[in-house]
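Removed from the display is one protein chain of the complex; every other protein chain stays in position.
Right after this comes subunit A.
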Amino acid sequence: MNAINQSGWKPEMQPAGEGAAPATHTGNRALMLGEPLIFEIGDSATTGVDLAEVPAGENRLAGLARTAPIGLPGLSEPETVRHYTRLSRQNYAIDLGLFPLGSCTMKHNPRLNEKVARLPGFADVHPLQPVDTVQGALAVINELAFWLIDLTGMHGVAMSPKAGAHGELCGILCIKAALEARGEHDRRVILVPESAHGTNPATAAFAGFKVEDIPATPEGRVDLGALKARLGPDVAGVMITNPNTCGLFERDMKAISDAVHAAGGYVYCDGANFNAIVGRVRPGDLGIDAMHINLHKTFSTPHGGGGPGSGPVVLSKALSPYGPLPFTERHADGHITLVEEETVGDRHPDSFGRMTAFHGQMGMFTRALAYILSHGADGLRQVAEDAVLNANYVLRSLADTLDAPFADSGPCMHEALFSDAGLAEGFSTLDIAKGLIDEGYHPMTVYFPLVVHGAMLVEPTETESKAALDQFIGAVKAVAARAKAGDASLKSAPHFAPRRRLDETLAARKPVLAWQEPAA
């Protein structure tokens, strides 16, 4: 058994020479603790819990009883808690600093949301409780449903999908059901522009459609002419991300929707980037038939390891009849019931079915509604305005530093997009990303969207102050200057992280996924 904190993590933060810090006995640097694997802390010969001997007797495992030791390390509760707490300190989180991860809005999770979600009436309910005993929780779902319909200008909403891609599938299944109801079984193609999210073609393929690309214009938007030219009796619909992954608003959205509808198809909009337009634009006014809303992005519920996603789907009048069960129904006396298979009767006969066992991500519903009610309609509008303002501040501040391929396409929305053009020979986007780790930032999204060479996609969100943005911009400028100057030390960054640059190629080609007991 190894002693703790002997993983070999020794950040070389102090230069050698006069005044250099002494080596420490543990290898730690003050409160910066290294951390070995849990298998290296405990071993299978120790135990953290004394369990009574299992009484002898015949087991009923039909020969499946384990014969070899399971090989799990035995650790006490404090040892286990400390291990995971120390690991968590090596993490980067929105609560620690600016998170520039574009395409995946990571913004502050207000503490008021957390307070509300922890109220016993929301936190301690069970989905199979009698509805009379969970009227408050059902009211939250119902109220949030109305807000989402109102903010998007749509007709209906399916609250149960559990995340963005799940919501996409829900929307596409609605389109499929609508086409089947029309008897149009030959509409097998979903068109996906280059500027869409990567999940869009995956969703369409998963639902059984054939996916075809629509090119982007040089300014980074959907090529309307190419789209119109491809429409026809075999096209089920389009999946468009708006604002798109180039950080641009699709100005032709209404014309796109009209053309798709005229050709007999439906319009799916990826609403992952709704943060940029909430309170400003109602997708329903743009002719969209289905759009998922990532509550864990636009409506500030925690995600990315901090909490589950939640992806309600808003639906047009044409698609609402096909939405999944269950949903809430508010009666004249204020009582709310759940409409499920047993109670639906003939009121919602065309539903394609059900996405989830229960009603969706209750904990996210309470947080999202708390966020909406604490901001109000005007506050939500300001969310979008500030998010767009911050992204444009980053875009213009770095325009002299990094190549911004769509800087002339008008203001960006919530994301600022850069390419790797202009870096010194042999230096790439990856080097910028690794250099930012040394500067104390999680890197931005890199190498996506694919339409931009060596893409770097920055989404500051409305969370950040000007001071925080200026510090980040300064860090990017400093790292970019090293990449342009051909500073060799950048090629081996990060220098100050718990691990130096990993061999991503080797890790992908020959992954080692299980701990192996070292040879004795």
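Throughout what follows, a contact is a pair of C-beta atoms (placed from the backbone, for glycine too) under 8 Å apart; a residue touches a chain by one contact, two chains touch by 3 or more; residues count from 1.
The working rule: contacts and distances are computed from a predicted model.
Participant: One chain is missing here; what is its name in UniProt, given the choices "Sporulation protein", "Glycine cleavage system H protein", "(2Fe-2S)-binding protein" or "5'-nucleotidase-like protein"?
Facilitator: Of "Sporulation protein", "Glycine cleavage system H protein", "(2Fe-2S)-binding protein" or "5'-nucleotidase-like protein", the absent chain's UniProt record names it "Glycine cleavage system H protein".
Participant: If the hidden chain were put back, which of A:21, A:399, A:421 or A:450 would touch it?
Facilitator: A:450
Participant: Applying the definition given at the start, please give the residues of subunit A touching the unseen chain.
Facilitator: Where subunit A meets the chain not shown: residues 447, 450, 504-505, 508-509.
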